[in-house]
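Okay, handing you the structure first.
Here the complex is missing a single protein chain, while all its other protein chains stay put.
Here the chain labels run A, B and C in written order, and each chain numbers its own residues starting at 1.
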Amino acid sequence: MVDEEVKIGVFICHCGTNIGGILDVPNITEYAKTLPHVVYAADNLYTCSEVGLTQIRENIKEHNLNRVIVASCSPRTHEPLFRATCFEAGLNPYLFEMVNIRDQDSWVHMKEPERGTEKAKDLIRMGVYKAALLEPLEKIKVSIIPSALVIGGGISGMNAALNLANRGFEVNLIEKEPHLGGLIRSLNKTYPTNEDASKLLEITNLVEENKKIKVFKSAIIENIDGFVGNYKTTIVQNENLTKIESGIIIVATGASPLSPEGYYSYNGKDIISQMELEHLLKNNSVYANNVIMIQCVGCRNEERKYCSNICCMGALKNAMLIKEKNPDAHVSIIFRDIQTKGTTYEAYYRKAREKGILFIKYLPEKPPVIKKDHIQVYNEFLNHEISISYDLIVLSMPLIANDDSETLAKMLKVPLEVNGFFLEAHVKLRPVDFATDGIYVCGSAHWPADISECISQSNAAASRASTILSKDMLEVEGSTAEINEDLCVGCEACIKLCPYSAISKDEETDTVIVNKVICKGCGVCGASCPHQAITIHHFTGDQILSAIVTYGGEE
Amino acid sequence: MGTNKKSVMVIGGGIAGIQASLDLAEQGIEVKLIEKNACIGGRMAQLDKTFPTNDCSICILAPKLAECFRHPSIQLYTLSEVKDISGEAGNFKVKILKKARYVKEEECINCGTCIEKCPMRVDDEFDMLLRKRRAIYIDYVQGVPSIVTIDRDNCLFFTKGACRICEKVCEREAIDFEQQDEEVELNVGSIIVATGYDIFNPEYIETLGYGRFPNVVTALEFERLICASGPLGGHLLRPSDKAEPKKLAFINCVGSRDIKNNPYCSSCCCMYTTKEAMIAYEHDNELETSIFYIDLRAAGKGFRDYIERGHNEYAINYIKGKVAKILQDEANNPVIVYEDINTSKVKQIKFDLVILATSMVPKKDASKLSNILGVELDEYNFFKGGFYHPQKSSKEGIFLCGACREPMDIPNSVIDGSGAAAKAAEIVMRE
Amino acid sequence: MTFEPKILGFLCNWCSYAGADLAGVSRIQYPTNIRVIRVMCSGRVDPVFIAEAFIEGIDGVIILGCHLGDCHYISGNYETELKMKMLSKLLNFIDFSDRIRLDWVSAAEGNRFAQIVGEFTEHIRKLGPNPLKEKKKKIEILDNLNTIKAVLSDRRLRGLVARQRELTTEGNVYNKVISSEEFEKFFDDAILNELLRHKIMIKIREKGKSVPNIAKEIGIEPYKVLQHIVTLRARGWVDVDEINEEIPTFISIKEG
Partner (left out) sequence: MQMVNFDFKNEIIKEDFSLNYCYQCGTCSSICPVAFASEGEYNPRKIIEESLMGLKSLLIKEQKPNIWLCSTCQMCVEECPQEVFLTGIFESLKNKIVQTGEKYPEAFKVQAKAIIDNGVAISLSPPIIRRRKELKLPNVESADRIELKNLLKATNFEKKININGDR
């Protein structure tokens, strides 16, 4: 192939009058014929029509074309069609090049047809020079291990595992604690239905009994290797090593409640945390008649700027449960902004007010002050201080990132955000994906999430994971980066630059290599490599320079 | 068992439906994506940018639209509505009404000649009626499928029996006035509802002056006004006198958290008003913004930081307090009446432009669709999901995602779309 | 004949190229002078490409990517920004920095694309043709541009740019994080030194020259030239050519 004579065919589209009505297409076609390597050039009314496509196919055969150029509309819309056409005629689709003479020429230079025509000639010449250097590329195929690894056996992890198992995939579920269930195990009841938390934990049995799910408890991850379709994870249980192979990984490690120690003269007796209140309510041992809850303790401050998302609803729930048991109890919630978005939660908030729970807004610069039997707080709605007596104070503590998140993130080569939660690929459109293919995140590992959010996210993560697991083979674009071993000095700058962790050092051969399965072909590494040792296929330096030279050089 | 066991129908081609479709298709499941409009894209296509990253909305959406259109496992039914279903989870029979486009889909290349020549001017719904389109049109320039449609209700040929100019000018002979609406029968294993939401009409709250005062607009109108591909080409001018506004006010919870209108919280307004204020500021650094709110709901990932940035770097003044009354001075400047809770005094401030963050409300045909599908709505007319399994509808095999079940932002709609796909896949892939 | 600038544009596939297409769909007219090379990400644009473009006589180069934060490849456009900043600093030394423009255009900004192209074309028109086209200056300008290209191809500055984000956020091998200001200062020094060194290299590529002669040719003090010669010898790029009356001349022995 390398030594084969380059034979380029150029097809120039009139696009009805869209191009043909403005630019001098026959003239352009005649010009194209004069360009090096061009053995065939023709214009047609609509290249994208069946007639036009047949013309391409036939001429590839008739003239033994080994490069095809279509000058028409935008490659963003039509490149896939023309590539497929080339492929049908037996030509490697990467030997196709598209030149945009409509959207970026005839349509934007309607009043300057002659200059537009000159521009089209330049663009086609640049295309021809680039095309002459195009190389055939193959899509990369990688086999996929048809099983999943779910890290974390809380509600998110269990639900994700169950969904994948129901889809027919083998699942390995690992949990660092001796029990499945995660944070729900410490809850009394769950909002918004106020039913027993144990009800939601019934899923635990479904998971443990499911034949497709292998549960590893008290398991610590030692090492994670591999890439999409082929992850290899080593775990330790009681000093026993197990190797788990999986096609994908779901991170569902949850989060931890911040310790109330040191906040608002916390003492664990009459000043307790919301988690401790859950425990008391579970044991039916709340005897207080005057209960005050303080929101945003240890968060929305300088140290921890974020809102922990779930504490308002949690406080409302417990406040209502106290009122249910003891309608005469006085329950107050000292808050900053009540976070009850959506339909059900806002209705829940109204319900809480209906029950007579008192809401007092405070300012962070004037936080409540706890005295012996009463609290003093500046009421923002009144512009003055008030006091409330109490016999129990409950501090709503935020969820914070687990302290082992960083270790796990390093092993997975995925990033964390400033607060230590896992950072997804794209906040808007890829909320449960990592930039690294085949790894997903759900639940409070991503951001403090309540049960319904955890379940939604774990369903989503399972769905995303299924897009990989349901394939036998993964096929990825051939236009990737490749490191030229002879030029690479192993400075590893590219490893840090790659947003997808596609470049790594092969410890065995001591060389830096690109994993073509992971590489997205953006080219950042190539343009930055200190030694210009990286080829970006389909956008190589030679190809681009050749286009530049012919544009500049022509007088 | 039907022959199309491994197929799922997704109703609605907004971001939630698109995500569900792509996920299912990538799992090798056949998807029938039903869209009422001529193009997919939904509300997200109307937005200028998206919080909290301020990404350009169409930039991140367009690749998904193209993917949806090209995916061999996704069959797109535009201009289509569900008429009837029967059967049960694993084997639903669905009747679809596919309305005539009067344009041959495979012939049209969206060259725009017909649009240019069409003599009819029609209010453009995509641009929130802020400009006119023609009777032959494409929903929006980046719309997918990238082909035109004849708006039967406004086309001169259909209404007056004359014209057919489009037919004459089309070089591809793509216009076909003979096309008929057709009924299509589908057999699918599961159904996902992703029909999205409508916008509350703030004219119901008379004291806010919307509809009477030209410089009081809704947030979605503002998105179009400030969008580079919108009617003003991204150069923000206020409606009354085309002057550059320097003082903006946003009013949150218009129609929301309101027993008389919509008792629920619309979830996104605190964030999108901040976003809109930021974008406006980026266009003009002399601009000052006030956002009036009840509770600032910013619990999502990175949302608090976003609000902080709005305050510190974008001259946004957050004012606690709901505005119930807007007046107008002789120069058409909206005057907001609000209580300054720091002094307990009621004040009036003049603004150049006031933007109302109107509630997301259920689609007006939600109850019709719920009857056809046999699934329950909640007390507000949103599709009713499970408390802990929000994507599950009241009927087995039918799932919900996006704002059709509850007001939600884009990330949650995407999560919901994938989540519903997972549940639907469970049904169609079960042995 | 009036001067019609030759403009080259690098557009990223996801935002800017889509924005340019949108200008087309919306029939927004702009000057015909631009020729576009599509790349997947603006981060693909190697500064060497731009130096080459100027060597080939192109009058102005425009690089457009997604808005910061919008990059389809997460962070590619931040790298673009760093690379173009280095390029701009180098071009500044030879009065070429006005001939490049880096900007951001989203897929919704057809208007903005047309506007930027219009402005830039007009700007280059005012600036006049690439000075390479003037016969008198040709050799000097070509030398300058080749110097820039050589600097841009060399690993030293490339390495610094490639590591800039790492050094200013995560720190170096000793875990020392360098502040952006520190980096900037250090970087500016490096740019100046590398420029002079490559300039020297160009001057002695064919013929051995003495330090005072080199100093005169490039207009810096001889002791500075000597310092650079020492560095260049250490790199193995320069050797003594001959010694005339105790004054050595130096010549480039660098390959390629």
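FYI, a contact is a pair of C-beta atoms (placed from the backbone, for glycine too) under 8 Å apart; a residue touches a chain by one contact, two chains touch by 3 or more.
Computed from a prediction, not measured in an experiment: that's the story for all the values here.
Student: Considering all chains of the complex, which shown ones does the missing chain contact?
Tutor: The omitted chain makes contact with A, B across the full complex.
Student: Who touches the missing chain here, A:Gln237, A:Ser265 or A:Gln376?
Tutor: Reading the full complex, the residue touching the unseen chain is A:Gln376.
Student: Decide which residue listed in B:Lys93, B:Lys325 or B:His389 touches the omitted chain of the complex.
Tutor: Answer from the full complex: B:Lys325 touches the omitted chain.
Student: From the list B:Cys253, B:Leu296 or B:Leu377, which touches the chain that is not on show?
Tutor: Considering all chains, including the one not shown, the answer is B:Cys253.
Student: Which of A:Glu50, A:Glu209 or A:Glu354 touches the chain that is not shown?
Tutor: A:Glu354
Student: Write the list of subunit B residues that the hidden chain touches.
Tutor: The missing chain touches subunit B at positions 207, 253, 257-261, 294-295, 320-325, 337-339, 341, 343-346, 348.
Student: Applying the definition given at the start, please give the residues of subunit A touching the unseen chain.
Tutor: Subunit A touches the chain not shown through residues 330, 332, 338, 349-350, 353-356, 358-361, 374, 376, 379, 381-382, 384-389.
To be clear about the criterion, only the chains that are shown with their structure count from here on.
Student: Going by the touch rule set out above, what shape does the chain contact graph take here: line, ring, star, complete or other?
Tutor: Topology of touching chains reads as complete, every chain touching all others.
Student: Does A-B or B-C have the larger number of C-beta pairs in contact?
Tutor: Higher C-beta contact count between the two pairs: A-B.
Student: What is the distance in Å between the mean C-alpha positions of subunit A and subunit C?
Tutor: The answer is 34 Å.
Student: Can you check how far apart subunit A and subunit B are, centre to centre, with Cα atoms defining each centre and the answer in Å?
Tutor: 23
Student: With chain centres taken as the means of their Cα atoms, state the distance from subunit B to subunit C in Å.
Tutor: Their C-alpha centroids are separated by 45 Å.
Student: Hey, what residues on subunit B touch two or more of the other chains?
Tutor: Each of 53, 55, 60 in subunit B touches at least two other chains.
Student: If a residue has to touch 2 or more other chains to count, which residues of subunit C qualify?
Tutor: 18, 25, 27, 72
Student: Within the complex, which stretch of subunit A touches subunit C?
Tutor: Counting only subunit A, the residues touching subunit C are 74-76, 100, 102-105, 107-112, 115-116, 118-119, 122-123, 126, 425-426, 435, 479, 489, 491, 493-494, 496-497, 499-500, 520-524, 526-532, 536, 539, 541, 544-545, 547-549, 551-553, 555.
Student: Any idea which subunit B residues touch subunit C in the complex?
Tutor: Contacts found on subunit B: 48, 53-60, 62-63, 110, 112, 141-142, 227-229, 233-234.
Student: Going by the contact rule set out above, which residues of subunit C touch subunit A in the complex?
Tutor: Those residues of subunit C that touch subunit A are 6, 8, 13, 17-18, 20-21, 23-25, 27-30, 32, 35-41, 43-49, 52-53, 55-58, 72-76, 79, 83, 114, 153, 155-156, 158-159, 161-163, 165-166, 170.
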